[in-house]
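All protein chains but one are shown at their positions in the complex.
Order of writing sets the labels: A and B. Residues in every chain begin at 1.
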Amino acid sequence: MANNQLKRVDIIFSPYSVAPYEILRLTMHKEKSDVINELIESGLRGRGGAGFPTGLKWKYLAAEQDSEKYIICNADEGEPGTFKDRKLLVEVPRKVFSGMAIAAYVTGAKIGFLYLRREYRNLIPQLNKELDIFNESAKKFGLDFKISIFSGSGAYVCGEETALIESMEGKRGEPRNKPPFPIQNGYLGKPTLVNNVETFASTSMICRIGADKYKALGTDDQHGSKLFSISGDSPKEGVHELELGMKISDFVEEFGDGDTKAVQIGGVAGFCIPRKQFETSIIGEGNTTGGATMIFNSTRSMYNVLHNYLDFFAEESCGQCTPCRVGTQQLLKGIEAVKSGKKPASYLDDLIKLSKTMQITSKCGLGQSVTNSFASIIENFREEMIY
Amino acid sequence: MTTIKLKIDGHTIEVEKGTTILEAAKKINVKIPTLCHHEDLCVAGNCRVCVVEVKNRHRLEASCAVPAEEGMDILTNSAKVRNARKDIVSLLVSEHNTQCTTCYRNTNCELQDLAAEYNVDGNRFLSVLKPNLSIDKSSWSIEKDDSKCIRCQRCVRTCAELQHVNALTAANKGHEMKIATFMDLPFNEVVCTNCGQCVNRCPTGALTERRYFDQVWEAIGDPNKHVVMNTAPSVRVALGEMLGYEVGTRVTGKMVTAMRKMGVDSVLDTDFTADLTIIEEGNELLTRLKKVVKDGDKSIKLPMITSCSPGWVKFIEHMFPNHLGHLSTCKSPQQMFGALAKTYYAEKKGIDPKDIVSVAIMPCAAKKYEANRPEMNSSGYRDIDAGLTTREFGLMIKQAGLDFKNLEDTAFDSIMGESTGAGVIFGATGGVMEAALRTAYAVVTGRKVPFENLNITPVRGTDGIRAASIKIEGCLPEWNFLEGVELNVAVAHGLKNARVIMDEIAAGKSKYHFIEIMACPGGCIGGGGQPIPTNAEIRAKRTKAIYEEDMGKPIRMSHENPEITQIYEEFLGEPLGHKSHDLLHTHYQKRHRH
Partner (left out) sequence: MLEISEIIQEKVAEHGRERKALLPILQSIVNLKNYIADKDMVQIAEALDISAADVYGTASFYSFLETEEKGKYVIRVCKSITCEMKGKHCVLKALEDTLKVKLGETTHDGLFSLEQANCLGLCDVGPAMLINEQPYTKLTPDSVHEIITEYRNKVK
């Protein structure tokens, strides 16, 4: 397939180095500022979905003067269609913990948590075994940093970093007002770094292969490799590591079942791309992704798909802010009303407008991102919403 | 102090770092609408009504929560802002029971005001109001109607931040999110103190006091009933707010006339029993001091704490059930009044007590509960038949069609209508303490308390906890044992401060002899039954009015009230005597903490 730009890579799941936590040991011989600069140089962006430059985040935490700092690995992936973190924690937890430890080394944090979503509770015994090895290694290397597991309790919104912190503090997982950001005022009011599982794994791999090699992957504006959780109408469901910069058509060709009608990129909080837009890049403008990619073939009702998403949002909104709590209910009831003929088709336009209001007024990313899938499905599959 | 410069609607303004956009806008008289915001409470930022546009930012910012930053260029009224606000208000309306005409808060509702201001179209969105929501009327004091709730969580924050009771919480999430008690139990089964501070801060009709004015009208209209009304000190400095007066206007004389015109048979004053409370409670304090200082009796609890505030009483019953011995056994002035109305008053007036309906007009929500405590029947009847709030009473005046502003001023009826300035100041935090000290000092030394004009300023003010000590010198012979004693007193208002005081006592570290505690911030002038809205400025004006009323009284010490002298001579006998014990004192009970 000469034209297909899709390139598989095998960095993140590559075998471990021989001695446990060898990358960590070696990295600890480097200057802290060099490590941070290397990360910045690599162009790595947060792999949870929001896409903030990781190196900068670390630099900010390192600059905080507090003696008490926390490193939290966000393993609360709850986005429907996302399961890459699970695979990482099952197959290469050592890389994740290495990333956290390197962050601790360069920022001076002494305590780390793996915030593990409740649904992955069955992984705890094996993760604890690995943590024993880690904590022992860290001690041997002279790194004063300990990681423990904090189990979630079942709330999608806790993937939002301030909600996650609230939850760790024993409260309802309601996102905080920002500013202040966790980097200044996080867990227990202390400077806190929250990064996604894949982000930490990627940082340890960057420390292993170097920024240059990492940066060489992908395209000019999208560096590195990325894990994609692929599900839906695909014969190749699962987690795949791909170089960034491919077109959706390349992707569909590789992973679709030959009858692909639409691809949901970035989970339900992302965009639904119809066939006519397959020639665009998979990470387009403002289209950062946590890598959840769901493929729908022509037998699927996009009304059902959207209904399912909205049902999810209406349940998983934390409920504190008006646009998200009530808006999600309105969108859900609204498409039902149009479908049943109780509201005219033009009501869909009112609902899109409402979803745009939710985008600019909601307190956190949950309410802000509902419009992505909502507007893209309504705009591209309008007939299916009505008839 | 670091300052920053920003632009709001084209005006450049310099503000202190940390100032929110909302506060900055207020400084230049730019009004940004709010709902979840309340001056007394911490920032929530959850209603999103206060969003503004910051140039070069796609998303709007919640002005109550976002600090102003150097160089910000803010638009508070752009098309983008207006459209977003209208959407948000429309969403709240779509979740709301919009039967405004039958709502107690009709015409005094923040959501209604905003819906009108933004001309919200009720058909814009579908109704997502949950069906079959029932109203919780289990409590004597407070009603909760979830169909009116906009989930701003002001009540939750009030109960947590101001009162440290936390009877209310946000429960569930998503579309199921609601304000709930523990396990969503009815109000009368949970730790609620009935203080009504949540009611004062609810922007809509979701939390209201239970209303009893219809029963009162019924009694007034019944020729066989003799209706006796008594009004608490703080009602007269707040009632005017409901009837077209500036905050802080005293309307005592017009209030009395209004009651008479409404058909009340006897218009009396709770201030009278406030004076009586001072006599009973003062003597109780002196007796406790005597037993401790002179007799070394270890069973006597000091500090002694006031018991006038029924919200506070229920708080200690729930939170510190093992320390009830510190509470004065005195009933509150309302309950003393009720017990005497159906005994002393009935006897004097020759009326069968069964025909007397005693109604209390109170600044309070908890007084309703107090009136219905099972033990409050020492007259042989229900001592108080109905407790109304200032708000209910204001509404009754409106219902009666009275031209309140043009009523003449008249005086309370007798007996039980005479009071002193000491009784009046019960209405403000520190007032009971001041009144007690005025009398106790005079009783013990035969001299006036050594403060100019009897104004004991150290116990006045707005600090949550205020302490003072007064050295007792030159005692009369029978009080010799108090000679040279430094009497340590403290005043606390708001239950959060009550908890601080009680934690000290529980730890055995309290240095005080006598403490006044009021459940509500500001004392009764800030009570849960007072006109809505409330804030520090309003409370300060009401307080000022209370002290003006005191200064205007010819007699300013409770023991000099001639009607008080009379009641002891003709009825009670002596303070803490047999009759007092039966009618004016009470007991408390341990309660659970959830």
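Following the convention adopted for this analysis, contacts are C-beta pairs under 8 Å (C-beta built on N, C-alpha and C of every residue); 3 or more make two chains touch, one makes a residue touch a chain.
Note that the structure is predicted; figures quoted are calculated from it, not measured.
Considering the whole complex, the residue from A:I11, A:L44, A:I230 or A:L244 that touches the absent chain is A:I230.
Across A:Y156, A:Y214 or A:F251, the single residue that touches the chain missing here is A:Y156.
Of the candidate positions A:N4, A:Q126 or A:N308, contact with the hidden chain is made by A:N308. The residue from A:K95, A:R117 or A:K226 that touches the chain not shown here is A:R117.
Of the options B:N83, B:N108, B:S138 or B:T169, the residue whose C-beta touches the omitted chain is B:T169. The missing chain lies against subunit B, touching residues 165-173, 180-183, 190-191, 592-594. On the side of subunit A, touch with the chain left out of the figure occurs at residues 77-83, 85-86, 117-122, 150-156, 167-173, 188, 229-233, 237-239, 268, 292, 294, 296, 300, 304-305, 308-309, 311-312, 315-316, 318.
Just so we're on the same page, only the chains that are shown with their structure count from here on.
Here subunit B touches subunit A in the complex through residues 43-49, 51, 58-60, 62, 65-67, 80, 83-84, 87-88, 91-92, 94-95, 124-126, 128, 150-151, 153, 170, 172-177, going by the rule given at the top. Those residues of subunit A lying in contact with subunit B across their complex are 155, 157, 172-174, 177, 179, 314-323, 325-330, 333-334, 337, 343, 350, 353-354, 357, 359-363, 368.
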